[in-house]
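For this depiction, one protein chain was excluded, whereas all remaining protein chains were kept in their positions.
Right after this comes chain A.
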Amino acid sequence: MLKLFGREWIRKGIRTAASTAMGGQFRSNLWDPVLIVAQIIVLQSSFYLCLGLWIFFLDVIGRFDVSLDQMFTQSDLGLYEDSGRTNIIAYALNSLTCAFILWFVVGRTRQCLDFAATVHIGHFIGCIIFTGHVPQTFWWWMTNIICVALMTVLGEYLCMRSEMKAIPLMGQRVDL
């Protein structure tokens, strides 16, 4: 197992992140567990960071009380109350923001669904830990499924755009 972690993964991770935004580079297809775990952690953290920011903004605008329950409690999602509606909007905006983070951190079209689902599975587990039971309301499931879809589709679109870019072969050292 030691061999797995002996790689120069930091250098590779930075390069992956940088090159996805720039586009136009050959990329390693090797299985790199350290890189994947790091990507999952980064995505999970930024998911909660952005969700927190969006909820905070919308709370300030809508003059609701800011509370952690809004992130993790199923009863705070729904179309029948103003606060519930704002929350759903925060979730939707968050998944769009996370698609950009997905583009920057992962940058692979075929891995978008994988990572988007992983983030939401993480969130699902987070909800269970916070409330102590599995979320049961229709709106919680609805919101999250739509969020996965939004994040995947926008992420794939962004990644595909940079993956389609031409890879220049002349005038620079090519790292095949």
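Everything below uses one rule, namely that a contact is a pair of C-beta atoms (placed from the backbone, for glycine too) under 8 Å apart; a residue touches a chain by one contact, two chains touch by 3 or more; residues count from 1.
The definition used in the following text is that contacts and distances are computed from a predicted model.
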item	value
UniProt protein name of the chain not shown, from "ADP-ribosylation factor-related protein 1", "Cell cycle checkpoint protein RAD17 isoform X1", "Proteasome subunit beta" or "Ubiquinol-cytochrome C reductase"	"ADP-ribosylation factor-related protein 1"
Residue among A:Ser83, A:Thr118 or A:Thr131 touching the omitted chain	A:Thr118
Touch criterion as defined above, residue of A:Ile36, A:Leu49 or A:Met160 at the omitted chain	A:Ile36
In chain A, positions touching the absent partner	4, 29-31, 33, 36-37, 40, 111, 114-115, 117-118, 121
